[in-house]
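One protein chain omitted, others in place.
Which chain is which? They are A, B and C, in the order written, and residues in each are numbered from 1.
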Amino acid sequence: MATTDSTAEGHALKFDDWSKGLILTVRSPDRVGIVAGLAASIQSAGGNIVELDQHTDVVEGDFGCRIEVAGSVDALELDRRLKDIQSSLSTIYTLTPVARRRSRVVVLCSSTLHCPSDLIARSAIGQLDCDVVALVSDQTTARELAERYGVPFTHLPIREDRAEQERQLGEVLESLEPDLIVLARYMRVLPAWLVSHYEQRIINIHHSFLPAFIGSNPYARAHERGVKIIGATAHYVTSELDGGPIIAQDVVHLSHRDDVADMTRRGADIERSVLASAIRLHLEQRVIVFGSRTCVFD
Amino acid sequence: MATTDSTAEGHALKFDDWSKGLILTVRSPDRVGIVAGLAASIQSAGGNIVELDQHTDVVEGDFGCRIEVAGSVDALELDRRLKDIQSSLSTIYTLTPVARRRSRVVVLCSSTLHCPSDLIARSAIGQLDCDVVALVSDQTTARELAERYGVPFTHLPIREDRAEQERQLGEVLESLEPDLIVLARYMRVLPAWLVSHYEQRIINIHHSFLPAFIGSNPYARAHERGVKIIGATAHYVTSELDGGPIIAQDVVHLSHRDDVADMTRRGADIERSVLASAIRLHLEQRVIVFGSRTCVFD
Amino acid sequence: MATTDSTAEGHALKFDDWSKGLILTVRSPDRVGIVAGLAASIQSAGGNIVELDQHTDVVEGDFGCRIEVAGSVDALELDRRLKDIQSSLSTIYTLTPVARRRSRVVVLCSSTLHCPSDLIARSAIGQLDCDVVALVSDQTTARELAERYGVPFTHLPIREDRAEQERQLGEVLESLEPDLIVLARYMRVLPAWLVSHYEQRIINIHHSFLPAFIGSNPYARAHERGVKIIGATAHYVTSELDGGPIIAQDVVHLSHRDDVADMTRRGADIERSVLASAIRLHLEQRVIVFGSRTCVFD
Partner (left out) sequence: MATTDSTAEGHALKFDDWSKGLILTVRSPDRVGIVAGLAASIQSAGGNIVELDQHTDVVEGDFGCRIEVAGSVDALELDRRLKDIQSSLSTIYTLTPVARRRSRVVVLCSSTLHCPSDLIARSAIGQLDCDVVALVSDQTTARELAERYGVPFTHLPIREDRAEQERQLGEVLESLEPDLIVLARYMRVLPAWLVSHYEQRIINIHHSFLPAFIGSNPYARAHERGVKIIGATAHYVTSELDGGPIIAQDVVHLSHRDDVADMTRRGADIERSVLASAIRLHLEQRVIVFGSRTCVFD
């Protein structure tokens, strides 16, 4: 993505095509006057704000906002002014042109196919604004699906030497230059170094209403407990199992007639829609992370 | 309720008014021919089945059904035939005339009033088919509410001698002859002997989507975790904290703007509707318990 | 489907494989003793009822039920007994073995692809228990999709001679021997003779919450009206536009930020899930039509 990630090391602003407007996201410690500063900067760069969502967590003192700017903006000028704001506050901002290149998404899966199938089909018919550039799996079940859509398939089978396999996975991912990695019912835990390398760029779908039923076999455990609703949760991956910041959740009602197979089937529907929704929110820069929580500006 | 609870000790069938039809519920080990036997019995007693819901848990071998019978039924004849079926199978059945007396409900609460307020108001305007015959509380907050509606209020304050207080509560309940006891955000755990005495006749509302956030302060913990949905759960009370068979659950979506106070307010709405719904299901004999799960024939 | 449709002309019971149990559906004028007669017939044929759903519309006097029978059933014996019941009542029943062949589904579409894409993908990964045997369209947009999955594609372009095109469509459908025809955002109205020929075997998905926004462009009209929820409706096709018996509906909440494009995108998600759900309900014999309404035994 032609994104300006203003980290300590600085960044290179890629001036693709700013004539169609841009999206600005800002995360910062709260301070009086931030909005005024941002709005004045946008005005002076010739932009018109058409959507502004701002939230301050007054307990934690975190400020976040997402601004859609229409019209032809002088992005260099805006970037210079944002840097001035940044130098006085420890602000993190991103600048993304509306007319940006399509995001590169890598999907990891195992043998359960409804999520990867759904993502690839959505992308193919233009209902998810990204390219699925590769399907990577520890199983071979998904190969046929990949081939139907001409998506490159990489099989990384489970080996005795786990560290070696993880190193291979890291290399494969590196070479794919993903904007986003999606764990679409991928049944293996990623190593901490990989999670850390792609911080807030890995989204997992968990087939329960977290924090209920963390870990494996959530549907069987939900049936055992006799719940009347099951859920699905999409979240950023962190080093804590099923513990990362939640982006989206949804649920479906059950009856006593639904056994584990029915729950699995009905849950699949919400897993797919929740995952697709979370990916869209991420790609449209609508998610800002405050510690263990997300602001979702939808 | 003019109910026939066919337990080992037998029962006394109270012949109120069977001319408006009846509801028959049956729980039994599964056996070929049960439905045929029940339907033949109803036919021979002059009844017409207008609604029949039946479910067999094929894994556990549990059979349950609920039958609505219209027309004037010879209830004595039906009861005799059901006893014959019962003698060969360890069936538990209930027979309830449609034209039954209103159920007596006792509501226990502490200082959070939206649930008791809602139940009493619904009952007063005819939207919950029962009489709230008493409000019992360890606090005095609910006294004004009880007085508005002319509902007797009993204050059982917390004492040092907990066993003594529990004994008092038991006596109060005994004297009220409740068909159903509702824990409407009652903040104290009932003693096991009381729970056992009113088995499947005590419904609790828990302000979370169980099994997430068992115990106290679920909204604060949900906010801490950053969930995007909160829930409410109505369940029968058993000796296990928040572990009894679930009757009804519902959820509401949140945004990052919802702090703990907002969650408490929004959760209150579903607590009320889930609790009222579970009470209605129970009163209409729509809930049959299979071990730790319920069949809800709605 | 190896189904016994007991119409006036009689039928041929196809004895595929009844050893895995069967599903019996019955529609009839209400009469005392029907359930007893059905249950006794099943018992005498050696079957065990594991799920029975029955509903009587007491206003209209319509009786409907769906029964799942486990075990090896003597289907000839059961069929003979059902015929006896039928001769005294104008009952319509279907008998379907659980171990039946997969249903043949023909999908009609125009240029909007999310519904056909979803159905074909679900079928391919085993999440919809049917074969999509053909994709028929008045456009060519869906050809690539059909080819990805090896589904035969038939293009029936719009012609000046409409009657001729409809005759062609009729021939194509006839040759495909469909158990079910699905209008997956097919933008043309079927002729009455075709609808009548496939009565209760054509399901349409309409992209609104019927009866709101009957006809074309429902999302644009929903936006114009400023609604906060949009919906999707799957129904059997009758001669009345968007007026057939409703099988399933669902909705999604909107905000003021959702323009027509957003509504179209968000609506697509529920169109797909509602349509897939209605097809599943139909294929599992869970839908019984009472005049303009459906009983859905789910």
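Quick note on the criterion: a contact is a pair of C-beta atoms (placed from the backbone, for glycine too) under 8 Å apart; a residue touches a chain by one contact, two chains touch by 3 or more.
Predicted model, so just to flag it, every value in this text is computed and none were measured.
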May I ask which residue of A:39, A:156, A:194 or A:214 touches the chain that does not appear here? A:39
Among B:30, B:62, B:79 or B:118, which one touches the chain that has been omitted from the display? B:118
Tell me where the left-out chain touches subunit B, residue by residue. 51, 113-114, 117-118, 121-122, 124-125, 127, 145, 148-149, 255, 257, 265, 268-269, 273, 276, 298
In the full complex, subunit C touches the hidden chain through residues 55, 59, 209-213, 224-229, 231, 245-251, 255-257, 259, 290, 292-296
Hey, which subunit A residues sit against the chain that's not shown? 30, 32-36, 38-40, 42-43, 47-56, 58, 65, 70-71, 253
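Please note the rule applied: only the chains that are shown with their structure count from here on.
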List the interface residue numbers of subunit A and of subunit C, divide the shared ones by all numbers used, and answer same when the ratio is over half, different when under half. same
Argmin over chains of |mean CA - global mean CA| returns C
Considering subunit B as a copy of subunit C, what rotation angle in degrees (nearest 5) results from a C-alpha superposition of the former onto the latter? 180
Inter-centroid spacing, subunit C versus subunit A (mean Cα positions, whole Å): 37
Which residues belonging to subunit A are in contact with no fewer than two other chains? 255, 257
